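Heads up, one of the protein chains got dropped from this complex, but the rest are sitting where they should.
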Amino acid sequence: MRFLALIAFLAFFSPSQPLAAGMSDATAECLECHGTLAPGMVSSWEKSRHARTSPEEGLKKPEIERRISAKDVPMGLAKNTVGCAECHTLNPDKHSDTFEHNGYQVHTVITPEDCATCHPVEVKQYGQNLMSQAYGNLMKNSLYQDLMLSINGVQFFQEGKTKFKAPAPETNADSCLSCHGTVVEVKGFDERDTEMGAMEFPVLSGWPNEGVGRINPDGSKGSCSSCHTWHRFSIEMARKPHTCSQCHKGPDVPIYKVYQVSKHGNIYAAMGKTWDFEPVPWTVGKDFTAPTCAVCHVSLVVKEEGEVVAERTHQMNNRLPWRIFGLIYAHAHPKSPDTSVIKNKAGLPLPTELSGDPASEYLIDNQEQQNRRKVLQKVCRACHTQQWVEGHWARFENTLKVSNEMTLTATDLLVQAWDQGAAHGLAQNDSIFNEAIEKKWMEQWLFFANSTRMSSAMLGTDYGVFDNGRWYMAKNIQEIHDWLRMMLAVKSDTSRDAK
Amino acid sequence: MRFLALIAFLAFFSPSQPLAAGMSDATAECLECHGTLAPGMVSSWEKSRHARTSPEEGLKKPEIERRISAKDVPMGLAKNTVGCAECHTLNPDKHSDTFEHNGYQVHTVITPEDCATCHPVEVKQYGQNLMSQAYGNLMKNSLYQDLMLSINGVQFFQEGKTKFKAPAPETNADSCLSCHGTVVEVKGFDERDTEMGAMEFPVLSGWPNEGVGRINPDGSKGSCSSCHTWHRFSIEMARKPHTCSQCHKGPDVPIYKVYQVSKHGNIYAAMGKTWDFEPVPWTVGKDFTAPTCAVCHVSLVVKEEGEVVAERTHQMNNRLPWRIFGLIYAHAHPKSPDTSVIKNKAGLPLPTELSGDPASEYLIDNQEQQNRRKVLQKVCRACHTQQWVEGHWARFENTLKVSNEMTLTATDLLVQAWDQGAAHGLAQNDSIFNEAIEKKWMEQWLFFANSTRMSSAMLGTDYGVFDNGRWYMAKNIQEIHDWLRMMLAVKSDTSRDAK
Partner (left out) sequence: MRFLALIAFLAFFSPSQPLAAGMSDATAECLECHGTLAPGMVSSWEKSRHARTSPEEGLKKPEIERRISAKDVPMGLAKNTVGCAECHTLNPDKHSDTFEHNGYQVHTVITPEDCATCHPVEVKQYGQNLMSQAYGNLMKNSLYQDLMLSINGVQFFQEGKTKFKAPAPETNADSCLSCHGTVVEVKGFDERDTEMGAMEFPVLSGWPNEGVGRINPDGSKGSCSSCHTWHRFSIEMARKPHTCSQCHKGPDVPIYKVYQVSKHGNIYAAMGKTWDFEPVPWTVGKDFTAPTCAVCHVSLVVKEEGEVVAERTHQMNNRLPWRIFGLIYAHAHPKSPDTSVIKNKAGLPLPTELSGDPASEYLIDNQEQQNRRKVLQKVCRACHTQQWVEGHWARFENTLKVSNEMTLTATDLLVQAWDQGAAHGLAQNDSIFNEAIEKKWMEQWLFFANSTRMSSAMLGTDYGVFDNGRWYMAKNIQEIHDWLRMMLAVKSDTSRDAK
């Protein structure tokens, strides 16, 4: 039946219409089995642009309308639509996960380097995106390793004390690395009984995973399908804010939640059904009347008469002067996407001191911040006046300053707790993340300062007052204060049971 | 005007087209008044399949396409569409809420037993669903009764102590029983002035209510309209995830929230507008390209060439090996949907000991778990490879283990608090839910372990790290630890004021 559908699909291209590209024989062969085995996967692809267009056709479009950034494409790939075989048999020698499968050299994991065959500019830009380094930035930073242990480690209670056991790899893959990316390596081969008889397959570590910084079996980093959901790779989906919400909704990075209560998000929710999410380039006013995440941070946006409002970027931070989440203080963006190289004056792998002073040599300078500010503000100006934009940014940058000040106050209280022995910190060579009071301090920046900044950046003010915003910044400092008083009183009574 | 619309409605069926079923005279009579009194209710019905189709027509469909599971339907009901009178005058003798109304024996409350006239298989399956027992499972479990008192009870402050007053019936109906179901009984009769003159109506307790375990005036349990929203009973609505969110969104069962940040939820949000939610059976790939709640847990799902991926079930737990929320520890599903029969070795009405050991005689065995695992995994396999599915399940079951271990640690700390007199528990013959520290312990499992498990089960990892997930599991243990230290110090000072 599926096979009949394929015939019908091919028959559809009658001589009276210009000959459209067809799928390769290899892809047709894949579909003979996989179309029946996993119809959900295959039908997504059938609905994709990949299934309707060949790279050659894509290259014929005017440059500004192209969805393909290669100047040309290898001969064997140019004329057919982009099907199973085109991607899953690409670069077989680079892929350590390549295996023999019914006469083909196949790999399961599609990587940015595979995608770069047709989309090299985007992959290169993405290499400058912090996200592409998300695995190493987390796993090669000793402080963050300690942080992961304090969250994912299994705690147990023994001799009146709580202790930590290192988390299982499955736990990390199921939490932090789900977004940051796992290491996908071949760990051996396994023969399985399949519906088509016994077959051998590579056994992959860290699989499944679509984390943005995934370490791939060909040595590349990232997963395009984090945002360009397989196997449809719909630009509509990538441009809608739900995609970003997958990794940006929790209290640490509440971007989607803030967007929802912003006027922009409200317009999208109420009126977005009439927008056109498909065109390249994407025309402000005509295709959409309020931004989604992609408009401000990624897409090639133009005005109807052709002026480019923003060039397409997959680097993203080139539209961002400030890094406002994930670290203790807001600060200028790091120069290199590989942040594991950063050391502050105190020797910690952090872009600021514990006092908030920036580790400037690793961060972009004022001039570069100003350049990035202007690029982003040009997007704002497509709908708003200069005064509107400047007023908004003045508030936003005031909020960065205030949220940093509030974090410093919480830090001062924690330092006092360490100094007076109410908690164990750096001086005691102990984790700064594992005790209750340290976790309260972390929430001050990781949840509350972050949320307040986000709400300010994206005009979702409801979230910046009570919903993890200023209310909690203020309350948390008072709670740390009272905890310290109580713990110091307790300490004078009894000896502290160290962890 | 409504009446004219009815005439137009009837006139629509001209002789040139095959004669469609019409409404009964009795229903037409109902509509004469109620169409004007409550047009919102009536127009929902007018848009329903019930208003367009007779049972006889429904029975003519090929078996796999049927929305009606009766082999045949009582003569008097077969030929007309399913209108007001068809349901609200059904089984008058069984209904203690039957009353005389303009010459008809009418009842307000429609019950699963009424629906079983045409849908007996679904009603029977639902009787094996935990939900159908939701009232008794909560109200006939002494521990849960104490839990309800600790949440819904009115606290007051007297002589330096906080005390509890039992909640009003309205409070319970407005909270727990809203989802679990109320007891709907006739409490008397009341004469009212209506727009049609004075009329007498039964006075119902616990009304309105659409809880899944509602105790009905005919003795049956449940309310089909919990999910099949009256009076449209749209299968589209039941298949969309918003329906489930009504009872599954809070921190105790954050299913909808997790779904939203999962890739599945993102695909639904961005692309679901083009899916077809109406067909029976429901074809993966063709009708939808990512699951909603119903795909994995309820619906009859097929492949395009006809293979059945999953049989329709209203039992639901027959696709579920584990029970991952609502109790202290994750455990194998109970054998009987009536969980009020369970007693652990300690004599508590719980499916595990306080240490997490399962009360195995009441729970399904490994073999049955494996059967259920396979049924659910077959749905996964319609879009994913075997390795993908196995990798996902290995993480999920690791998460069950780890979240249970973390709950045990919190329990150990609480037991220590009880043992040392910092709180009052079972040994003191006191509630285990009423003190601050006990509530923190409850959050460890009821909110944080549950949320972490849900996020793992449904791939909404953002929710499993910071948003009520592992962050809170880890932090909560440390907070309980510090509270215990402080309270023991205070205790040595002053005598505890018992509650």
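Chains: A and B, in written order; residue numbering restarts at 1 for each.
By our rule, a residue touches a chain if its C-beta (ideal position, glycine included) is under 8 Å from a C-beta of that chain, and two chains touch if they have at least 3 such contacts.
On a predicted model such as this, the values are computed, not experimentally measured, just so you know.
If you put the hidden chain back, the residue from A:Gln158, A:Gln367 or A:Gln387 that touches it is A:Gln387. Taking the complete complex into account, B:Arg232 is the one of B:His50, B:Arg214, B:Arg232 or B:His424 that touches the chain left out. When you scan B:Asp252, B:Asp338, B:Glu353 or B:Glu397 for touch with the missing chain, the hit is B:Asp252. Seen from subunit B, the chain kept out of the figure touches residues 1-2, 5, 36-44, 47, 108, 150-157, 160, 162, 167-168, 170-171, 173-176, 178-179, 192, 194, 201, 203-204, 207-208, 210, 229, 232, 234, 236-237, 240, 242-243, 245-252, 273, 434-437, 439, 446-447, 483, 486-487, 489-490, 493-494, 497. Listed for subunit A, the residues touching the missing chain in the whole complex are 260-263, 265-267, 269-271, 273, 284-286, 289-290, 303-307, 381-388, 391-392, 394-396, 398-399, 402, 405-406, 408-409, 412-413, 416, 456, 459, 461-467, 469-471, 474-475, 477-479, 481-482, 485-486, 488-489, 492.
Just so it is clear, only the chains that are shown with their structure count from here on.
Between the CA-based centres of subunit A and subunit B the separation comes to 34 Å, rounded to the whole angstrom.
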